[in-house]
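Only one protein chain is missing from this complex, and each of the others stays in its spot.
On to chain A.
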Amino acid sequence: MFDFSIVTSFVDNLLRQTLGLGDFWTILIECVLVGLGILVGYALLAIVLIFMERKVCAYFQCRIGPMRVGPWGIFQVFADVLKMLIKEIFAIDKADLLLYYVAPFLVIIASVGTFSFLPWNKGMSVLDFNVGIFMITAISSIGVVGIFMAGWGSNNKYSVVSAMRGAVQMISYEMSLGLCLICAVILTGTMQMSGIVDAQTGPWKWLIFQSPTAIIAFLVFLVSGNAEANRGPFDLAEAESELTAGYHTEYSGMGFGFYYLAEYLNLFVISGLASAVFLGGWAPVNIGLDAFDHVMNLIPGIFWFLGKSFLVVWILMWVRWTFPRLRIDQILKLEWKYLMPLMLLVLILTTAWVALV
């Protein structure tokens, strides 16, 4: 199997030994390179996801989607991005300007932060340490603060209602999201992302095949992840038919662009986490037949990871374009009366499973 650490150690050696740079410069240059990589990957994925969403939703709705800009409309999103970049960013009267301007950055920080935890390939993950799972849940909560600040700082009544909804919903669903991840931690015995994926390599070793409780945890993870990413049927915070655009009503240009980016990348982060934690991440399909497994192992892990993630993304898009929106009390009821108790039960069962099997 292709191990990306060959590349990273080559670069490291190049800087340290061939160029003879000290610790400081080596790490600085490496950080800049990795940061660039992350941001470029982030932007490219956003463009792919937005295009995918437009096409997928079009086909669900008996339409063909964007077709004019470029062949099959593939440059439509580039045009949109360009438009968004050159739009004026203006401040509104009586807004709390500090909160108003800081909020989009918090949202994007949370999004990029969790994005950096994704294990792309063997030896290719940016942030990878022993309490990775905790760190992911911690960083993702920053986004709530951003949403709440945007809603409050905009001086718009729709935004305030939307911010309350967003905060209440995201804080609630973080409960079951965290519990799902803890189930995975119990099954794999590690909190490190690479460790979790490593534990899933080999024939029939993906987490959802390891234990029936993991299947439940995976499904709940998809539901609460969808809610965490504020996407339909949980898009109450935006709820365009009630609150026009919710907390980002008053943003223009890239201010709005950041929310838009973060929304799609959160979708990818949730799908990526789901595939990394429950579907084996970059681990290829292995069924125990040597010839078959060998062929599968030849395919680089990054393709497996992206393939699985986009499959989950597609499922979430399917859900979004099928279901109507829930109401706030129904959303909270779903979480606090059904999902959370269910996950507590699953947590106990998983512990028992690990102890007994």
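We take it that a residue touches a chain if its C-beta (ideal position, glycine included) is under 8 Å from a C-beta of that chain, and two chains touch if they have at least 3 such contacts; residues count from 1.
Following the convention adopted for this analysis, contacts and distances are computed from a predicted model.
A chain of this complex does not appear here, and its UniProt-recorded name among "ABC-2 type transport system ATP-binding protein", "ABC transporter permease", "NADH-quinone oxidoreductase subunit C" or "histidine kinase" is "NADH-quinone oxidoreductase subunit C".
Touching the chain that is not shown, out of A:106, A:239 or A:316: A:239 (per the contact rule at the top). Interface note: of A:81, A:106, A:133 or A:161, the residue touching the hidden chain in the full complex is A:161. By the touch criterion stated above, the residues of chain A touching the omitted chain are 57, 60-63, 157-158, 161, 164-165, 232-233, 235-236, 239-242, 244, 321-330.
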